[in-house]
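A single protein chain has been removed from this complex, and every other one stays in its place.
Here is subunit A:
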Amino acid sequence: MMFNPELAEDRKPMYRHSQSTLYKNGDNTRPISVILVSSGSRGNKLLFRYPFQRVAECTSSLAAKQRSPYALNTAGDVLEDQDGDSREQTPLTDEQLVAGFSDIILATILATKSDMCGKKFELKIDNVRFVGHPTLLQHPHIIQVSKTDPSPKREMPTMILFSVVFALRANADPSVISCMHNLSRRIAIALQHEERRCQYLTREAKLMLAVQDEITTMTETDGSPQSPFRQILPKCKLARDLKEAYDSLCTTGVVRLHINNWLEVSFCLPHKIHRTGGNHIPPEALERSLKAIRPYHALLLLDSEKALLSQLPLDCSPAMVRLIKTCSAVKNLQQLAQDADLALLQIFQIAAHLVYWGKAIIIYPLCENNVYMLSPHANICLYSPLAEQFAQQFPGHDLPSMLAKFSLPVSLAEFRNPLEAPVQEAQLIQMVVWMLQHRLLIQLHTYVCLLVPPSEDEPGLRDEDPPLAARVGGRSLSTPSALSFGSPTSSDDMTLTSPSMDNSSAELLPGGDSPLNKRMTETLLASLSEHERQVILNIPAAQSPEDLRMFARLLHYFRGHHHLEEIMYNENMRRSQLKTLFDKFRSVLVVTNHEDPIISIFQSPME
């Protein structure tokens, strides 16, 4: 269930542009270099590295100057890339950081001893961090030493271990380092498998070393320095795969390789995929969010249905296809399960998967009572690319004007104009969906908190009472727990315990004022302090047993953690019922509006 990255042709021009800008910035989520090393009977070898040094003279001159690692690049070393662009002087660009390491030294330090194999390898040298997963190869043709056969064995160069190493900036986020290690490990597993099956790695290594030897002899005779790795690319599929992995990590963050045209290795770098307003959503926050989603949430696809379906591999699960086809911004996950004829558990799993791969986000389903507001991180600039896209998508409308309408919280109902043609309303919905997809809007929900006014005579003591949240325990609303999916730290299976739907409080028997109901109300109110109980019971509305019963029943929601819609869903109540209740008991309730913290990370990244 993985996705195709953009077609290679489309990607090239984009890569060109971003390469020049990203090189300057030293973005911490992208690798500086990918390096393949091996260790065997021929010693430690660097088989391939990418990007290769552009001009060999520059690297040797850099090394010869014996630069202090803390020196700024003030000497005017201007490197030209293939297009003749000279880069501005910046303190040690990414390339210089790794270009200073010769092939031989990299082979020595990255091809580790065998007892470091099978584990994460991490080495930091000044400003560069190398991360990999050195892997032992057990050669199937182990040459048995036979005591009865004294003839000399044929010298077959054998590879004992190899490692795919990513070089990063030393200050890269630990979760990025962890992700790179994961990718290294995945590629290693694939290579190990193919080596056992058909000696794929040995063959590719032989090719790489042969080209390197060839170029070395050529350099010695001609005197013109060349990069052997450039020549390796057209001859070695593995080299091209590694280059593609590097390029993908630098651009889209989605890697999809076919090792030996056979084994698929897929990987995504969440830091690149989940970016809002210049910040990335940390994978742990993403995971926490996905574990907390509820059946009343909805899945909003970030791409059109058609585009998404075309990205799916041929052997993808039919359930995924069904889900994508049935998905809608107005449908919650429970309805989606019914419409797509899938178990809710499965819907949760697929939804989490889509979110993880950056193809969808979680929202509250669109309805006219939803209140939206401009996100503090929204780019409202007149000349932003978003404004242009919006104008193309919705001719005749401009983004800043639309955003201005959401400057202060406004519900969709307020846009309703009975004189307008229905098609206008439909267009409004489309625009809201567009704005949500582009993280321009946040949704505000109503939360309620029980806060009884302190008694007049002992104001100080009141403050010492533990807040309601601490006292009203027990009735925790369970959420789908143990949700793990293709994240770096967990295994690739998705395990999910069933989301609990049993959240409504005890069924109350009909029949208004029965003693049973009265007792139940009393029990529910027992968790309050004497003073609080008195104040509540003195409220005029409390004289109505039904109102009081409803209040008591919903008491555990009044901690400020459950919004109106959640209470509606759990208790199967109407909005108007709840609002009336809140109004009746307003002297002890404080109402506030803010984002749903479970899904707010999709619209507002953490600072």
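Convention: a residue touches a chain if its C-beta (ideal position, glycine included) is under 8 Å from a C-beta of that chain, and two chains touch if they have at least 3 such contacts; residues count from 1.
By definition in this document, contacts and distances are computed from a predicted model.
Colleague: One chain isn't displayed here; going by UniProt, is it "Calcium and integrin binding family member 3", "creatine kinase", "NPR2 like, GATOR1 complex subunit" or "Adaptor related protein complex 3 subunit sigma 1"?
Modeller: Cross-referencing UniProt, the chain left out corresponds to "NPR2 like, GATOR1 complex subunit".
Colleague: Decide which residue listed in A:Leu136, A:Ala292, A:Val321 or A:Val591 touches the omitted chain of the complex.
Modeller: The single option touching the absent chain is A:Val591.
Colleague: In the full complex, which of A:Thr216, A:Ser317, A:Gln389 or A:Ser407 touches the chain missing from this view?
Modeller: Spelled out, the listed residue whose C-beta touches the missing chain is A:Ser407.
Colleague: Check each of A:Leu314, A:Leu382 or A:Ala526 against the chain that is not shown and name the one that touches it.
Modeller: Among A:Leu314, A:Leu382 or A:Ala526, only A:Leu382 touches the chain that is not shown.
Colleague: May I ask which residue of A:Arg42, A:Lys124 or A:Arg416 touches the chain that does not appear here?
Modeller: Of the listed residues, the one touching the omitted chain is A:Lys124.
Colleague: In the complete complex, the non-displayed chain touches which residues of subunit A?
Modeller: Residues of subunit A in contact with the hidden chain: 63, 69, 101-102, 105, 108-109, 112-113, 115-116, 120-126, 373-376, 378-384, 398, 400-401, 403-404, 407-409, 449, 451-454, 459-460, 462-463, 467, 590-593, 607.
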